[in-house]
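With one protein chain held back, the other chains of the complex are shown just where they sit.
Presenting chain A:
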Amino acid sequence: MATDPAPNLVFVTVDSLRADHCGYVDAGTGPTDDLTPTIDRLADEGVAFTQAVAPGPRTPSSVPVFFTGEFMSDDPDWTMADWQGRQGRIGRHMARFTHLSERLQRRGYETATFTANPWTTRESNFHLGFDDFNEVSADSDDVQSSYLSDSTLFKLADAGLETLPVDPVGWADKKEWFSQWTGYFELLQERLADLSEPFFLWVFVLDSHQPYITPRRFREECAAWEMYYSILRYWHGETADEAIPPHARKMIAATYRDAVRSVDAFVDAVHEATAPYDPVTVFCSDHGEALGEHGNFGHEQTLYEENLRVPCFVHGTDASATVREQLPLRGLPELLTELTEPGTFDPRRHTRPFAVSQIEDNRATAVRTTRWKLVTRQEGTRLYDLQADPDETADVRTDYPAVASALADLRDRHEATQAEKGATETATADLVTAERGSL
């Protein structure tokens, strides 16, 4: 009996997209139900995960984990103050495991990527396992900088604004702010046509990352001046350590919603462009985004829901379901590998009652269920009841000591596991070094 061929796989990752800004996630109860009609439609047609959880609140603590299925170890050769050390640590982590794109490559897939996030570059070994690696940035050798954006201001900066006598805002050093899918989509379509099947295409877009500069055609709430004002007001608040006033907070939230509209248009465009190849599409964001909750904007080193809860759906298989159990993104390598075999996808095989998340330096850990979250930091431990207190304001350890104890036990098991994996990492590194020395 003939078996169906392995399907093409399209993996769309969006930077900093909050779960509650995708209408399907809270289905009529969320504050922003109408921003993402395409995401909602595809989630409805496929398998919609409403409780997907990122392994970390920022790209460096999330994407390396969901590409390898493993948390990063307590590597001593870096500090948070040393960005090259942080990059090197990610690179060592990516080389330590056979990660997602390599697994698919071994299964006969031609693998290609367009990635706009600066933590997922050749320097951090994300090119391993990709036949065609396209880093989208102002300084990339893969994609001409003119493809980064179709913004007029960007084109001025890219054309040499830095050479002008006056650039008071410093746009020339902030070209990444303008990273927009509309700039390089045509290029993506061209590369897509060249891929042999089955292919794995990973696209990692930055459009909903700060500072939310969005093409005019997708903006419904903000004029250009409001968009740029909110960026500069936010940046001023950050650098001067000043609180952001209420009117600016509202404006920042509105610019973010416009950015989410642009992301939805991107998903629509990708869906249309890849439809002739009948792919299975997996969609998720790498982490969420704070819009003033807990005194934060963007994605700080915190483990609150606004930063950890993410949208995720699988479209194009025979399966159709709304899955309300937790999906830790850490399990994506297994999920995507399973999708290579038609007819075998079981969404609930990938859900877990407990999900662990960590910040980049592993100094804060969250153990989450659909109701509870235990967060342990150096300053102490807090238990949140996510149903009764979705804003995570009250520590209820004394009210629910058995819950706190059970989750603490899971945290301890996670830490013991990481310690054991750290021991094998050291031993393996020594072994490989010794082997090289003997050659």
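Following the convention adopted for this analysis, contacts are C-beta pairs under 8 Å (C-beta built on N, C-alpha and C of every residue); 3 or more make two chains touch, one makes a residue touch a chain; residues count from 1.
In the analysis below, contacts and distances are computed from a predicted model.
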item	value
Omitted chain (choose from "CopG family transcriptional regulator", "Halocyanin", "3-hydroxybutyryl-CoA epimerase" or "Copper-containing nitrite reductase") - UniProt protein name	"CopG family transcriptional regulator"
Residue, one of A:R41, A:R191, A:K250 or A:H414, that touches the chain absent here	A:H414
Touch criterion as defined above, residue of A:N8, A:T121, A:T214 or A:T274 at the omitted chain	A:T121
Where the unshown chain meets chain A, residue by residue	58, 60, 80-81, 83-84, 87-88, 91-92, 95-98, 118-119, 121-125, 127-128, 135, 137-141, 173-177, 206, 209-210, 238, 298, 301, 412-414, 416-417, 420-421, 424-425, 428-429, 431-432, 435-436
